[in-house]
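Left out: one protein chain. Kept in place: all the others.
Entry: subunit A
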Amino acid sequence: MSVPPAAGAADRPVQHLDAMPGMAAAFARALAPSRRDEARLPRHAVQVSGYRQDPARLAEYSRVCGFTLRDHVPPTWLHVLTFPLHVHVLGDRSSTVRLAGAVHVSNSMTLHRPVGVQESLDIAVHAQNLRPHRRGALVDLVGTITVAGDVVWEGVSTYLASGMSTPGEPEEAERPPWEPLVPHATWRLPGDLGRRYRRVSHDPNPIHTSRIAAKAFGFARPIIHGMWTHARALAALENRLPASYRVHVDFLKPILLPGPVGFASTAREHAIDATVTSRDGSRPLLRLQVTEAP
């Protein structure tokens, strides 16, 4: 479980941007290996105010991820809107952690109330909670979306910066026990899914679209973006989601494209558990849990 978001600490300086920054240049920069191995984070938050959502892009996002196009947007869509600011924060000179090459290990978000496609959003992101991990350093990127001063959505994306160090002893991560299951759905992920998701997420990371880039990072084929899998799993639960909720995912294994995966979900009294598995249900690839909003 990750740390609950501490929305913009009062003493945190805020850098206001006029518009959502592009990501291509930041990614190119980030591909150059960092010479520093001690992880350091910028202290400031970045914010874009009055962001207008693009209904046509939302429609395409919904089609790619399996959501029905509604007036109220999926929380994973709101994450996608914060993502350029993740890249921007870590692209700062004061940061030694680079997003490209970092591994997205878990994600938590809270939808405090339904958010309409017509609403104008104030989007802020900062990095915090640098902590050691046995394979590097973990960092949380915290996104906060407010509408007219009310926090409507919060997200915490936890990334592992492999090989980087930060003082302290790594926490022993406890993995919940795994029992193989019988999937009750098979999703056949097509080869162009990475490209289709890139069009709606605007995330230029070539590991999702290029075989060569994927090989460079040690994968035989491109891997689908974890946030697509997250969104697809949430879309499979769309008729059971309450008006406000918290959703947590652990990204356990990359999913290679093209290929089939399994899916299973269980509704409990105050929670829904869902798992994306290997096709036969023997290995977990992503675990998701929906709970009531705190």
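To be clear about the criterion, a contact is a pair of C-beta atoms (placed from the backbone, for glycine too) under 8 Å apart; a residue touches a chain by one contact, two chains touch by 3 or more; residues count from 1.
Rule of thumb we're sticking to: contacts and distances are computed from a predicted model.
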Protein name as given in UniProt for the chain not displayed, "Branched-chain amino acid ABC transporter permease", "Xanthine dehydrogenase family protein subunit M", "Carbon-phosphorus lyase subunit PhnH" or "Acetyl-CoA acetyltransferase" = "Acetyl-CoA acetyltransferase"
Sort through A:118, A:162, A:186 or A:282 and give me the one touching the missing partner chain.
-> A:118
Can you work out which residue in A:69, A:185, A:216 or A:271 touches the chain that's missing from view?
-> A:69
Of A:20, A:59, A:151 or A:256, the one touching the omitted chain in the full complex = A:59
Could you please point out the subunit A residues that touch the chain left off the display?
-> 55-56, 59-60, 62-63, 68-71, 117-118, 238-239
